[in-house]
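What follows is a structure written as structure tokens; I'll ask about it next.
Every protein chain but one is kept in place in this view of the complex.
Each chain gets a letter, A, B and C, in the order it is written, and its residues are counted from 1.
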Amino acid sequence: MNRLQVELPGLSLKNPIIPASGCFGFGQEYGQFYDLSKLGAIMIKATTLETRFGNPTPRVAETAAGMLNAIGLQNPGLEHVLAHELPWLEKYDVPIIANVAGTETADYVAVAEAISKAPNVHALELNISCPNVKCGGIQFGTDPKSASDLTAAVKAVSDVPVYVKLSPNVTNIAEIAKAVEAGGADGITMINTLIGMRLHPRTGKPIIANGTGGLSGPAVKPVAIRMVHEVSRNVNIPIIGMGGVATAEDVIDFLSVGASAVAVGTANFVDPFVCPNIIDALPQKLDELGYDKLTDVIGRSHR
Amino acid sequence: MNRLQVELPGLSLKNPIIPASGCFGFGQEYGQFYDLSKLGAIMIKATTLETRFGNPTPRVAETAAGMLNAIGLQNPGLEHVLAHELPWLEKYDVPIIANVAGTETADYVAVAEAISKAPNVHALELNISCPNVKCGGIQFGTDPKSASDLTAAVKAVSDVPVYVKLSPNVTNIAEIAKAVEAGGADGITMINTLIGMRLHPRTGKPIIANGTGGLSGPAVKPVAIRMVHEVSRNVNIPIIGMGGVATAEDVIDFLSVGASAVAVGTANFVDPFVCPNIIDALPQKLDELGYDKLTDVIGRSHR
Amino acid sequence: MIHQERMKVVRQQQIAEDIFELTLTGQLVLDMKQPGQFVHLRVTDTYEPLLRRPISIASIDHELKEFTMIYRADGRGTKILSEKHLGEVVDVLGPLGHGFPVEEAEPGQTALLVGGGIGVPPLYQLSKELHAKGVRTIHVLGFQSANNVFYEKQFSELDETYIVTADGSQGTKGFVTDLLKGKAPTFDVFYSCGPTPMLSALEQAYPDKKGFLSFEERMGCGIGACFACVCNTTAATDKEYLKICSDGPVFPRGVVKL
Partner (left out) sequence: MIHQERMKVVRQQQIAEDIFELTLTGQLVLDMKQPGQFVHLRVTDTYEPLLRRPISIASIDHELKEFTMIYRADGRGTKILSEKHLGEVVDVLGPLGHGFPVEEAEPGQTALLVGGGIGVPPLYQLSKELHAKGVRTIHVLGFQSANNVFYEKQFSELDETYIVTADGSQGTKGFVTDLLKGKAPTFDVFYSCGPTPMLSALEQAYPDKKGFLSFEERMGCGIGACFACVCNTTAATDKEYLKICSDGPVFPRGVVKL
């Protein structure tokens, strides 16, 4: 028996550790450090219909126990991802979750339909929560009706299960979660970044050229844990939790509040081996806590 | 000329440094360490109509570069504050900003009316953003209409200017800010804490007995800076900024994005001398940046 | 008077599994007046970990301006503390709170001192001060297992000392109350510090004895300003609540609602 096995719609995960979208490119770079087949799954960088250059630099700034980014969804576009990035990943025994972004419903639908047919794409992650693009993204993620409609539109064309990625920058996260569930989402991934800003100490202007950026890293973990806790009580679809995960203890925390798997973002930059290290540490953590298998931990905060 | 002087509705501040409500009690404890007359003003602990015991313990938990608290507005009640706490503070040359809390409009109004008549209370801070009480507080702070109505009701009875304290746990902070401005607020204070949760690593249950708590400290500063930046472009009333202030550089940052003064909360626990230390450091900071007076820094991010 | 001081490390050593003994020196020691007071330590200048850690004063040397703490290094902050070397500094806020009233035991009387785990350390300075005024002491010290036992020799040198371990690997097996039931010691006053269930059991075991208990709670400020550490009270006091950091951590038995 594999104690770390988790079964989710479309995803049979050998362990619950998934590099987060935008923090792992399309895998090549971290493939220099370890065998990507070791991972539960990979969430690839947001893909849009056309090539996007993204925002001007600087695009990142450090904050206390966190970082801001405003990459602006830079990516080579759907065609290139289908022709190059996804085929390169086929040599690994690892399911791919394709992060889908756009500016209007039609783009999302077009990308979703095409990318869901790629052989190694086992699920979609609908990015309705990117705070770093002028239009599209987050406005879908802050209005329940738009979120639900977009989910339904994408579900209608996708060959694989659809997970919707929620923004934490909302008054009522449970409301949005229920809306995307009603729209037919197979799962939820959360949280995307909190909107933040850091200034240059001398000039008083934002360090990030875009002005605001998305806050991630250990600093946001308490917000993420609270939101996963709340959403998991309000929906019946599985959650992939994220926000500040850097250790096996963090993984246990996300599972405890009701996530079924976790994504690891910023921590990859701090330690390129963080994902395999967490995977290796999990069995001992289970022993310490007295659980047979990881799925036993899921939702224990609520029990 | 006092380079640090700031003039705000009801408040003539010899410097812009104000201990934040709930982090400084009613002054006695920090009065052991330094002369409270050194401070720009003091925001006293939230006062409610009746004595409140607050939430069960544990009430605090540490997080990465931050902390959670769920004190639950424990305070000795209006009568005791008027009879004991405020008179004790009269020996200091420092204006008091009274943080007013309640569960319904009538309580807020009653506390505001009475406490605004105390001789050393120069302004009120309407707490519509406490995330740690079951009813009252935050629901006023997440709905523009309720926020505006409550502001108007309190304005009608207060003898001193009214500042409204905003919650960061909203989709659109500018909307709430505009609503309280329309309701007659003389100023805005922001941000209160972000809702968060931390689990006990062994049990998987929340450490804080209340379940969730409010996140404060350096971790939230980027969120606070971004929100003050946004609100200051949308209203014409002054802002007292807070969230993670611990150094003179932090003060400059909040002023740069448009705050006219700042409150210091969590940092008092880390260093009891943080407020006087910041005050002492500010003139040199101004020299370094090439500004004559602190008010020149206000809003420079927008220029 | 409470001070904040960057105090120098004079000695640091591991004395049991995860247990460290740390001696600091500085002016602040001169204001340490009562066993059972504590200090609030900042272990790093960065923002993570952020908060101070409350640690009891285990012994005081006014002459050398040194004091010693004994602590378990298992969390983020205490682990960093355990890596401080000779000559490095630690940011100390203290002395804080109200400790054990030595004056409540008369010369010639016997005091029972009951400690559990990291509640043992403050009893050491207490015992030294009681002995200095001619009070006999009986020490009952509970630990998880033999690996965690510390200061057995130091306490034994002062007076009668019993070790209890939960797993029976040293001394009596079980809880301190198990040993006390068996031994049934005679004494005039008891002092205790340890986990709340232990304090509660002691209150029940000696309903008629004078006693003083030291409590723990998660703290913010450590000085009474933030209301993090309040506890409920019984009818024995007219206060509606007490703050463990500034009203305590030591309270007379029966005052704190257990």
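A few remarks follow.
The working rule: a contact is a pair of C-beta atoms (placed from the backbone, for glycine too) under 8 Å apart; a residue touches a chain by one contact, two chains touch by 3 or more.
A quick note: this is a predicted structure, and the numbers were derived from the prediction, not measured.
Note on the chain not shown: across the whole complex it touches A, B, C.
Listed residues A:F24, A:Y108 or A:Y163: the one in touch with the omitted chain is A:F24. Annotation: of B:A46, B:A65 or B:A259, B:A65 touches the absent chain (contact as defined above).
Remark: the omitted chain is touched by one listed residue; of A:N15, A:T142, A:N268 or A:S301 this is A:N268. The omitted chain makes contact with just one of the residues A:S37, A:T51, A:N234 or A:Q284: A:T51. Considering the complete assembly, subunit B touches the hidden chain via residues 64-65, 218. Seen across the whole complex, the unshown chain contacts subunit A at 22-25, 28-30, 32-33, 45, 51, 53-54, 57-62, 64-67, 69, 71, 74, 207, 217-219, 246, 266, 268-273. Although one chain is not displayed, its contacts with subunit C can still be listed: residues 44, 46-49, 76, 80.
Simple rule for what comes next: only the chains that are shown with their structure count from here on.
The central chain here, found by comparing per-chain C-alpha centres with the mean of all protein C-alpha atoms, is B.
If each chain is reduced to the centroid of its CA atoms, subunit B and subunit C end up 36 Å from each other.
With centres defined as mean CA coordinates, subunit C is found 46 Å away from subunit A. Under the contact definition stated at the top, the residues of subunit A that touch 2 or more other chains are 64-65, 218. The residues of subunit C that reach two or more other chains are 47-48, listed in rising order.
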